[in-house]
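Just one protein chain is left out here, and the rest sit where they should.
Coming up: subunit A.
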Amino acid sequence: MPKVLVLGSGPNVLGQGAEFDKAGAAALAALHAAGYETIVVNSNPATVMTDTASADRVYIEPVTRQFVSQIIRQEMPDAILATFGGQTALNLVMELANDGLLAELHVQMLGTPLNAIEQTEDRELFYNLLRNLNEPVPQATVVEAPAAAATFVQRVGWPVIVRPAYTLGGTGGGIAHNDKALAAFVQNGITLSPTGQVAVERSIDGFREIEIELVRDHADNTAVVATLENVDPVGIHTGDSMVVTPAQTLSHTEATRLREAAIKIIRALAIEGICDVQFAVDPNSDAYYVIEVNPRLGRSAVLAETATGYPVARVAALLAIGRSLAEIPLSPEGAAAPTTAASEPVLDYLVTKLPRWSYQSIGADRRIGTQMKASGEVVAFGRSLEESILKAMRSLTWDTDDEYLTRVAQFDDDTLASHLIHPEDDRLFAMLEAMHRGYSVSEIAELTKIHPYFLERLANIVAMIKAVAEHPGDTETLLAAKRLGLSDRRIGELWSLPTRQIRAVRLAAGIVPHYTVSGTNDGNRFGPPKLYFSTYGEAGQQTPMKKDAVLVIGSGAYQTRQGQEFDYGTVHALNAIHRSGYAAILINCNAQAVSTDRDHSDRLYFEPLTLEDILNVVDAEQPVGVLTQFGGSTAVRFQEALSAAGVPLFDSPLTELPKQSLKEPLKLRGRIPTDPAHVAAAADQIGYPLWISPSKRHFAAHAHFITSAEVLQNFLTGAHLPADQVIRLQPYTDGATYEVFGLKDSTDVYVAGIVEHLWAQNANVDHMLSVFPTNHLSAKQRTALGRVAETDIDQMNVRGVVQVTYIWQRDHFRRLYVQTIGGGSLPFFAKASGIPLVELATRIFLGNTLKELPLPEMTQTKRQTVYVWAPVYSVAKLTQQADDLNVTTYHTGEVMGKAGTFAKAYYKTLAAGNNPFPDHGNILFTVADSDKAQALKLARRFRAIGYQIQATPHTANYFQKHHLPIQRIQNKHAVALSMAPAHNTDGPQAIVYTNDPMDAASIRDTVLIRNVTLVQGIPLFTELDTLGALLNVLESQRFATIPQGAEPEEDEEE
C-alpha cells in the first residue's frame, strides 16, 4: 500500500485559514478511499484533519523543516503532498527538496512540481514563464533595494504595486503613489519576504479581476471548475472583495480567451491537480494581464467547490496520485449519464461571496486595499444576482448590517463620496446609500471603478426597497420583494411592522421559500444532492427526509473571536447525530468551514443565519430538535426567539440559561449604567486592579487598566461615554487559571478534565498558553477543583458541554467564567484528553443520560504526555496598531505541542507558531525586583550556551553587580518601540519581562511590551518558570563550550 504524507497549513493567520482544513480533510478521505496509507502533519488542534480518524497516522507537530524532516525519516513515505497546506506547505516542501531530503529518501512530490512552485512564487521566473507562453504580464521588475524600485518607476510612472515574494495574503505589499510610500513598501516587503525580494509592477488599478479555477490530469486533460469575478476591481485584495460566480461581465470571446490562457498556464506548469489563475481585464479594451498564479488549492478553490458542487479537494487529491479526470466518478451510483471529474460545472444560480471583517482584523484604519483584512467570509446562493447579494448581506449577521447602515446614513455627502473613492469595509453599504441619495449608476461607477453591471443590480435592490415602501401591505409587492431577496425584517421596517408580523402575512399569503438543490439542473451531478438554498416563487426540489432530522445551527462567518474552533464542534455534533440514526441537517453560510463540506451532513442548507431563514428551514424540514450549542454566539442568540416560536430546542432555552453563557465576568455581566457610583460599587466588589472596557458586543474596544477608585473616577469623567454605554469590568488576574470541562444531563454532572491556562493576565490580551494535564496543581488541589466544579455545574440550568474557569486564590478556587457554547479550548481538550466531549454532549441532547454513556475517569494523571496550546497572532497585519497602548490584540490561529515534558511541548508550540525561539542572539531582561535573583540564574545559563544578554537599567545594575557581562539598554519603552525591523540584529531576539502585579505603571508596561513583541514577532516570556523549562530544552540540544579554568562555580547568593 503506497504511503503518502499530507502537509497541513499549521495555525491560521489572516489570508490563510480554515479552508485548508476543509480541503485537507476531504483530500485525506479521498486518498484513504483510493487505498493509500495516509499520514498527516499539522500543528493546529482546532482542525478536523488532525482528528485521529482522519488519517492512518496523525502528527500534531510543527509544520517546519525540523519536525517534518524527522517524521519523513521515521515514516519513510513514498510521496509527499503539499497542495492542501497553503503557502506554508509549499514553502516547506521546497525547503525539503532543496535540502536533498526528498531525493535521498526517494519521496515523490505529488500534485505540484517543484519548478511550478518556483515559477509562480519567484516573480522573475513568473514573468519569464508568462513571456514564454506569450501571455501578457504588467510591466514589472524584481528588486532587492528601494533604489532599484525608484528607477523602475521613472520608466513606467505612478502608481505601482509592490508585492513581496513568497508571502501570504499580500502581506506587506501595497499600491504606492509616491516615493515615500514606495520606499516604505519596498523596505517592508524585503523584510517580510523570505527571499528578500520584492516585485514592483505597473499598477493596473481599476481593471476587472477574474479568477479561473481549473484542474489538470497527468494526461494533460483539463476542466475549468469555475470562473470567479471580483466585483471590486484590481487594487482590492480578492480576499477583501465581493466575488460572484458565474462571471457576469465577460463576453463569450473574452471568457474563452482567459480560459485558453489558464489552460496554457496549468499545462506549462505541469500541475496534476488544481491551479488558480488571476487575470486583470481591461474594462475598455481587449487587453488583459495575468497577475497571479497559485499552483495549489486556496481560498478561491474552496469557494468554487461550494459554489459549483464540484469536489475540488477530492479531485485534486486523486489527480495527484495519477488518476485521470474521466476516471474519477462523481455522481451517485446508477445515474443515467454519470458525471466524472471531466465535466465542467455550469450553474443555473448565482453565488455571491462577501468578506467578513472583524473590528480586530481591520483595525482603526478601515480602508481596504492590496493587503487582506477580512477574518472570514460568507457565501449566499440565489436565482438572481440581486437575491444572492441580499442573502449574502444578511449572512454577515444583522448586527453588522445595522452597524454599517447606521454608519453610512450619518455620512455627509462629501464623506460618502470619499468612501466611494477610497473604499473601506462599508463599501457595499456606502454604494447603496449613495443610490438612495440619488447618485446615478454611472456616477458611482466613475467613483468606485466597479462595473456598471453590478451597480445596476444594486439599483434594482434600491428600486425594490422604494416600491415596497410605496405599497404597504400589498401581497404582490411582497412576493416580488421576497423573490428579489429582501428580508422580512427589512420589509417590516419599510412597512413599520414587526418582523414576525411580516412573516405571518407572508405565511397567510402562501409566500414561502422553496429549496433548490445546487448543481443538478443541467443533468450533471457532482455528488449526492445535498446542498440546498432557498428561493421564492419556484417549485424547489426539497422532499421530506426518510428519518427524523436534527437541525444544527452553524457559527457562520469566521470572526476573530469565533473561528475554526467553533466549527470543530459543529462537525462533531453533525457526525454524532448521523451515527445516532438521525438525519443531520446543517444551516450555515461559511464556505471555509469544514462543517459545510457535504460529507459531514445529510443535508446542508446554505442559508443566512437569521431568525427568518432558520425558521424557514425548520418549517421545511420539521426537525425533531434544533441544536445551537456548537454554533458559537451566532447560534446561541437565536435560542430565545426559536423557543418562543415553538421550535423544539435541544439546548436549554435562554430563559433557563444563566447569562454566563457568554464569556464574560460572572458578577458583572449585562448592562451597567454609567452611573459613576454604581460602577464604583461594582468595582469595589471585584477589587482593584481591574480592567474597564466600554464595549459593544462584537467590538471589544479599548480596555483601560484601573488601579484605584480614584483612577476609575478620572476615567469615567474623562471618557465622555454616552448614557446608554455598556461597560464591562473584569478582574485583573495574575498567574494561572484552570478551565474545567464538564458534561451535564438533566440530573448528573461529569467532570472530564482540567486545562491550565498560564498568563491569563488581563481582559485585553488573549491568554498565552494552555497546558494539559495541569502543571501547577497538586493531586489534592485537582481533586478539590473537580469537586468544586461538579457542585457548580450541578447548580446550573444547562445541558451538554460546560466549561468553567477558576483561579486559585490563596486557599480556594474562585470562579471566573462559565462558557456553554463550545469553542475556545474545546478542540484542544478533546485532542489532549482523548475524550470526545462534543459527541458525548450531542448524545445527551439526543436523549442519552450520562449513566448510559461510556465516560472515562478524569484522565489527568494516566497519561505521560504533556500537551501545550498556544495562540498564534497574525503579526504583520497588526502593524498599523503597534503604537496604540490600549489595543486589543487577538489571535487568529492556534497550535498544539505534544511531548513527554512541558518544556519540550512548549518548545514545539514556539516552533509551530510564528515566533520560533532564536538559536542565538540577544535576550533582553527587564524584571521585577522580586524576580531578579532567579532571572540572573537564567541569564547565566543563556550566556553559557552563547546568547548575549541585554538588560534595562535596574536589572542591568543587578546583573553587573553579580558580574554578568551585559549590554545596558536605557529605556524600556524606547527599546520596545524602536525594535523594528524584526530582523534587526542589534535589538533583542527575545524578551524576558516580569512586573509587579500591584504597580499600575508596571502593568501598563506589560501590555505595551506584549503588543510590541507581538507586532515584531519576538518571543516574550513573562513567567520565569516557563523560561527555565525552555532553557532545559535549549541546553539539552547543545553542548556547553567552556574555556579551561572557567568552569561554573556554585550559585552566588544575595
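Everything that follows uses one rule, which is that a residue touches a chain if its C-beta (ideal position, glycine included) is under 8 Å from a C-beta of that chain, and two chains touch if they have at least 3 such contacts; residues count from 1.
To be clear about the criterion, contacts and distances are computed from a predicted model.
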For the chain that is missing from this picture, which UniProt protein name fits: "Na+/H+ antiporter subunit A", "Xanthine dehydrogenase subunit XdhA", "carbamoyl-phosphate synthase (glutamine-hydrolyzing)" or "ABC transporter ATP-binding protein"? "carbamoyl-phosphate synthase (glutamine-hydrolyzing)"
Omitted-chain contact residue, chosen from A:P452, A:P648 or A:P916: A:P452
Touch with the missing chain holds, among A:V58, A:A255 or A:I491, for A:A255
Which of these, A:D99, A:D179, A:D348 or A:D365, touches the one chain of the complex that we don't see? A:D348
Touching the left-out chain: which of A:A53, A:M76, A:A147 or A:A219? A:A219
If you put the missing chain back, which residues of subunit A would it touch? 219-224, 246-256, 259-260, 283-284, 324-326, 336-340, 342-344, 346-350, 383-385, 441-442, 445, 451-453, 456, 483, 516, 521-524, 537-539, 541
